[in-house]
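Written out below as structure tokens is the structure these notes cover.
Note that one protein chain is taken out, while the other chains of the complex remain in position.
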Amino acid sequence: MADMTTEHELDTIDVNVNIGPQHPATHGVFRMVLVIDGEEVVDLVPHIGYMHRGAEKLSENMDYRQAIGYQDRTEYLAQFNAEMCYVQAVEKLAGLVPPDRAQYIRVILAELNRISSHFMFLGAFGTDLGVFGTAFTYAFRERENVLDLFEEVTGDRLMYAYFRPGGVAWDVPRDFKERVEWVCENALVGAMDLDKLLTDNEIFIMRTRGIGILNAQDAIDYGATGPVLRASGVQHDLRRAEPYSIYDRFDFEIPIGTNGDSYDRYLVRLAEIRESVKIVRQALAQMPEGPILPERMPRLLRPAAGEVYMRCENPRGEYGIYLVSTGGTQPYRLRIRSSCFCNLSALKHMTVGHYVADAVTILGSIDIVLCEVDR
Amino acid sequence: MIGVLRSLTATMGTMLRKPVTIQYPTQHRKVPERERAFPILLWDFDIDEPFCTGCHACERACPVECMTVTMKDNPKQAAGESKRRKIVDEFFIDYARCMRCNICVEVCNFDAIAMNNTWTGHELSVVDREDLVMDRDQLMALSKEKQIRPWVPGA
Amino acid sequence: MSLPFLWGVFGVNMNVWLDAFVRLQLVVVVMTVTVMGLIYLERKFVGRLQMRLGPMRTGPFGTLQSIADALKLLTKEDLRPSTADFWLFEIAPYVTFVPVFMTLLALPFMDGWFVRDLQLGLFYIVAISGVTVIGYLMAGWASDNKYALLGAVRSAAQLISYEIPLILGVLAVSIVAGSLNLNAIILQQDTVPNLVLQPLPFIILLTAILAELSRRPFDIPIGESELVGGPWVEYSGIRWSIIFALTEYAGLWGFAVLGSLVFLGGWEWPFGTRSFWGDYDFVYQLFLVFTKSFFIILTMMWISATFPRLRIDQLMSFCWKILLPFGFFQVIINGIVVTYKPSEELRDVLLFLTSSALLVAMSLAIYLATRQPSREERVGKLLASRSAQ
Partner (left out) sequence: MSPDEKDDKPAEETAEDAAPAIGPVADLFKTALPGVSLEAAQGALDVLITIDGKDAHQVLETAKNDEALAFDFLRNLSGVDYEDAGLEVVYHLYSYTHGHNVTVKAKLPSQDPRIQTVSDLWRAADWHEREARDMFGIVFEGHPNLVPILLPEDMLDHFPLRKDVPLAPLEEWQGEQLGENMANAGHIPPGSGFDVTPSAEGE
């Protein structure tokens, strides 16, 4: 009689919980079906493709300047980095070299965009863990400052379409330097606020340390890049490994994590905000006067036939543009290598074995942008 | 437990700072002059006719093809008042399709089209989507009332 | 009895039931007003903590916000899922709300003014507040929704397990006061409030109250970012407002008053029983109780605006492995100290030293617990290996 209960275990069935396309934890339209046994996740089936708008097919029917708008709409949290990658791909094919002032403007705006994107992550990550409004309003106060600056420079808060192959569309306003300095100052204050609020808060540590561990070998195998890869301890940053544009003129450290869990991913991104402020300040000091577009720009750009795989360091990882041109005015094939697409493919590997609450934390710690995943 | 106390002081610390809320309908945020709300046509006040000559440059360059332009001879050119041989006859912009990418302003070689940098451009809301298709007079109305602030790159 | 004009009306030997009914109506009116006020206060205070203004649109400074909310909730349609279990779904809101309302009966708001003076006041309050769990479970099961079921099971685990620290926190104090009657406990505190004597039970009671009301660090059942809404996912309109708004905020007010009476000396501590203004000293007594419970409510709102959510297993281990042992220690030590009947001062000093020593030990234990290697490193991916076979 004694072993009656132990011999046949209580046969429970696994429940399919649908963290559906419309859910506060999915930062956009992404659905994951969690097969859970009690509270622990046994299996996870991600469903993407809700935001697929065919940016690649549309770009093949647009000329080179019109296709810039689609880069903002795929990567809507780091638009300048995406535009910079596309514009440099076209420049590599067309043999255009942008003047120095334009390069500096691009680097400053791209780094500021990285800061605003990381603040978006901090706000959303805090909300995923339960600090309902506080982390969000701290992060968004800084993000608003950066977006106001972008509005003064380009005229738009989200869809800039400001970079052009060969430089930038028009020059920056006169008070650009003071404004950027003010925004950097505030970004550091915001980062310090969030650091004080979250970093060594015991409950935050308990909820994120050791959750969703991705060791270095798996990260490389899944093609994870950016903060997710650096949190696993791989010291690889495209701005340092394969410097594009003028990134080799600035010195900045690359923060890396130790054991690749959600806590390290949070720390890496928080440290990257400070590194980006350092880059912006150096770029601001060295920014020369001068033209922002080469003198004789062809009215309708026809890059030479050929192909290039241009890659830039976006806040979420390596954003690549594989551009094939056959000499016409329209790109023959424009393939966008999305950083979140690869980071997300490692979600199941990280989440199985954890609790339902951890599945939300891990999804938040990867910091996905669904438009970029689905293009 | 120090981390717990530290984050408590963090929230109490920010309580003493000034709240950042702008109460929208009563107070409006200052909009920079480079604001890109929606394209509008500019009015030439000294010859009292639109700058636009209906040359289809913007219509061809528009990625989402939201413009329709027709051209006609300029009666004033015959009367000798203006140098423009052609003037715009019909000009429709479908604001529902326009993605505000500013390519039409760059392509136009008569500087006839500009981006609306006023709050009314943002606060335009209509009941029926077809009302978003603006005809020539609606596009020129704002410029006639001198609400559009001109800006020069680098200013 | 220092309530001439009020007592005169009730003094006439009315029927006992009528007397209880009239006092209950008074408590109901006061409760609804305070619930409305607390909702408004929470939105404004947490807003100001997050550097924003909070509601400003309705009324001069958004003051009519909670009335607007109530009107909205009243006029909203009461949906019920077709596959819901009808009667359970209907009754669940009332089963959650009524016990919270009944705890207000035994609270002496002023010297000698209460709905009923129960000799076992404290015991009654703690027992009644345990019934809300059944309401949570009924709501979760009846709404036939996976999220609701998960939320209900989680809330059952949380509320039941945080019932015991609540009892221990209150028990430690009642041992010192020598009786479970709330009036006796308050009268005993005329020289020094129990918080000074017993800091540890106050902290344990505070966390237990937060968990009972499922407020922020412990709001696992209503995890907004995971199981959106927990057991109340399928409720809407006035039913939802009964469960969510009324229960939580009435409970917040009730437990805050209980905490202030038992630990901060209620209407007794700073002035003792000397009559101050003759017949009108119930004014400053009310004022004392109000400010102390207001202070406790503000700290709870402050805590709820700052901390992320605990995971369900951390919540459980926090309760069973930390709050409970220290609660038992506190009760045992109080027992020992009180039985040996030391002199008045020596007893106070002894109680204070032991309690604060235990408090420091508890925070150290928490600090070490959070620095543990995570479950995954210790146990490895248990489930992954199981699902991998």
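By letter and in written order, the chains are A, B and C; residue numbering begins at 1 in each of them.
In the analysis below, contacts are C-beta pairs under 8 Å (C-beta built on N, C-alpha and C of every residue); 3 or more make two chains touch, one makes a residue touch a chain.
Because the structure is a prediction, the values reported are computed rather than measured.
Taking the full assembly into account, the omitted chain touches A, B. Among B:16, B:79 or B:127, only B:127 touches the chain that is left out of the view. Summarising the interface, chain A meets the missing chain with residues 48-49, 52, 54, 56-58, 61, 92-93, 218, 220-223, 234, 236, 241-242, 306-311, 318, 320, 322, 324, 332-333, 335, 337, 341-342, 345, 374-375. For chain B, the residues in touch with the chain missing from this view are 65-68, 72, 75, 89, 92, 94, 96-97, 118, 120-121, 123-128, 130-131, 133-135, 137-138, 141-142, 145, 147.
Just so it is clear, only the chains that are shown with their structure count from here on.
Mean C-alpha position of chain A lies 43 Å from that of chain C. Distance between chain A and chain B, defined via averaged C-alpha coordinates, is recorded as 30 Å. Between chain B and chain C the centroid-to-centroid distance comes to 56 Å (mean Cα coordinates, whole Å).
Looking at chain B, residues 1-2, 4, 7, 10-11, 14, 20 sit in touch with two or more other chains. For chain A, residues touching at least two other chains, in rising order: 134, 138, 141, 197-198, 201-205. Listing the residues of chain A that touch chain C in their complex gives 15, 17-18, 23-25, 37, 39-43, 126-134, 136-138, 141, 197-198, 201-207, 209-211, 213, 261, 352-358, 360. Chain contact summary for the complex, chain B toward chain A: residues 1-4, 6-7, 9-11, 13-14, 20, 32, 34-36, 61, 63, 99-103, 106, 115, 117, 153-155. By the touch criterion stated above, chain C contacts chain B in their complex at residues 47-53, 56, 302-303, 305-307, 363, 366-367.
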